[in-house]
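Note that one protein chain is taken out, while the other chains of the complex remain in position.
For chain A:
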């Protein structure tokens, strides 16, 4: 065992050693250690390099606020995690970790050249330096900055772990299981409240774990803790450790991230790594405690310089002395107790450097008793030591004047600048903060949620105060929930209350340009940077933050915000509350993407909708594509065909004989009721009154702004019943829009709207032989052209199933769409395949459907329209019932913008070279020789190779396109400029003779 571990001391298991590796060196620690405590037990303080200057750094805290000791941890392929705080990563057998931000070895980092050149890297450096020349940005500046900046290295493999998520409802959620939180949970649970108590640490107890000398109700702190946790468990309190409240959202919803396996030696198969809880609590107690502030002086970032409270935690929780010769520098009483405890454990306390002129007499006396030199009214002006602090320079301060320096040798420097309440979660609720002039800190003010704040989190100090306040918060919460509760009194012995002073930078005798006093350790922000930002015109604290990056590191300003504010306020010349604090945002500590994603990944990323015919498509080798939430058969390759070959074959077969297509995803809405026709007249552009039952019509739906929202063929089945079809992706939107008008504008209409998309399976038959395939299967309707002309609908039986049979065409060929109840869809498909065998019936997918419709110039809403296309623009003026007094969007068709010349209009495009297939989205210009930037007049919306026509075809939206037929336009592309001629969109069978079979 190393000289820094004290046998038997702490809450670690001294009988169980755990092996791990850091930067390829093997170490041992104890069960219960963190990586940081285990390394410190070996005297290792150097754990990383800083972000900008690559300065050597060691842990400054013992908790989740740690800015310096960031490491990469690994547990095999895909299980590498960067930026893990060594102070919270629990040791596990075989853990492999590495330091970050170094070029070369941790002890000799080539990147540290930045440190020597620090005068070149002031605040706003990037903004100032990389402005010009513009062309250097892409090739030089950005790659270099990207390589130099950023923390850790991102893992490249897929994360093999699973992440769970759950909801939880609680009467009372208590955040933080230190003295206040424990008492709040206890009092509320005793009063009968259903309580959940969470803590981010591996074990509950908070500050009690670092102060075992305290006695509560006559029992040593740790005995009292055991008894309290046992009572909480027996009262049914849900106790959750390793669980961080990451965010406090509206109406008492709190997000919790629970770490489940990172501390385990072995993980069971499929055990989730983390679980995200969404908790809705009727009341919340925030008992998050306080964060110790660093002092700001030259060299305060050297390994071996850490917070005094952290040293106390390493000593009591982990049995680790952080050094053998310690100097304390403090402005708060609490650091004395750390010093006294370390002295008792055998660390030599060389001196306590006290910034206050007159610290409390009791503490002076205790220091005297222990033979510790107390330097009151002193400052620290520097530290030395290459990879670890070796000495500290202290100077007396009198009347604001810094006196002669004295160098003191040490191997650790423990600092305390006082404590600031952890306000993060409270700030998430937009609760207001109040400046407390006495303690020079912000305290929680007005609450916006049903919450209570207890203990050090609202500026109280000392165990008795925290315990009593927690008990009161628990009793208050219980009463607010309607339970009777009265907080029982507590007695505390050996308490350690205290007060302190706040500082900006400590006074120094160094030239200000030579002082490097860090505020934000992780982002390498110094006090000088903050003052420079103010000098350069930043007045708002939000601007100072962004200019310097102070508080923008992964610790979310836990260490730096108050110190940064004090210095900025001084530089601006205002009181701190007038300058204000930057906003704390969730998450409280860095949280994995996996925990947020939860089950929403891979196959369960979102719902996949499948049609009843999907199994047949899969069994027959279909390639699928996603269309909104549906997966649709894209094409059916045969014998090693690629997509182009398969689509060409499907197209030819459909035009030559018959093709079969699964159209079940079409949106379907039933519009029923006495006022159905009036409703349809008001919703769609077309006139419906004269549409006879048994007939259908292509309908266009506009928004009130006059732009095309959706389209589809609509069949009238009876006077009071319409079968409306919508685009595949548009069905929910259309139904929502219809419901909106029906419920809120025309509630007097007697109409019912029902989504029937999933009730019907729809199979489309297209091609000259379509009728021949269908004939033998149909009962109850005459399929002849005379009895059932194009655009008609009938209710009948097909293949023995009740059916709604449409004669319509989205291909330009003789076409039928057969709707049967969804459960019969597959059987219908198979019956049609069988019946179609003599005609070489060919199944086709969405790609062929797209090509066939484009050959006819039929639009796809959302592809050939983009939400700014009016019916006239798309060549659909014929679909407007001009005699109707009103319909949704009618008034807008006369808006000045919609009647102005030069609107983008849908046209056909034929490239000069029929072998060139244009890119959808390609921009169109009239003159390819004009200077850059060229005037773009439109873009390609659809583009395919047409097997039928033996060349490429395209559709495009072009300014004034309808008047430009026959004109040439140009498409500058990376591989050269293409010339194309504007044509009609009807590329194939323009007079529709093929429909007349």
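Quick note on the criterion: a residue touches a chain if its C-beta (ideal position, glycine included) is under 8 Å from a C-beta of that chain, and two chains touch if they have at least 3 such contacts; residues count from 1.
Heads up, the rule we're going with is that contacts and distances are computed from a predicted model.
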**Per UniProt record, name of the chain withheld from view ["CoA transferase subunit B", "SGNH/GDSL hydrolase family protein", "FtsX-like permease family protein" or "Sarcosine oxidase subunit delta"]** = "Sarcosine oxidase subunit delta"
**Asked** Of A:19, A:882, A:895 or A:996, which residue touches the hidden chain?
**Response** A:895
**Fill in**
The one of A:542, A:745, A:775 or A:840 in touch with the missing chain is A:745
**Prompt:** Which residue, A:704, A:779, A:927 or A:963, contacts the hidden chain when the whole complex is considered?
**Reply:** A:704
**Fill in**
Contacts from chain A to the absent chain lie at residues 249-251, 253, 278, 280, 430, 448, 704-705, 736, 739-741, 743-745, 747, 885-886, 890-892, 895-896
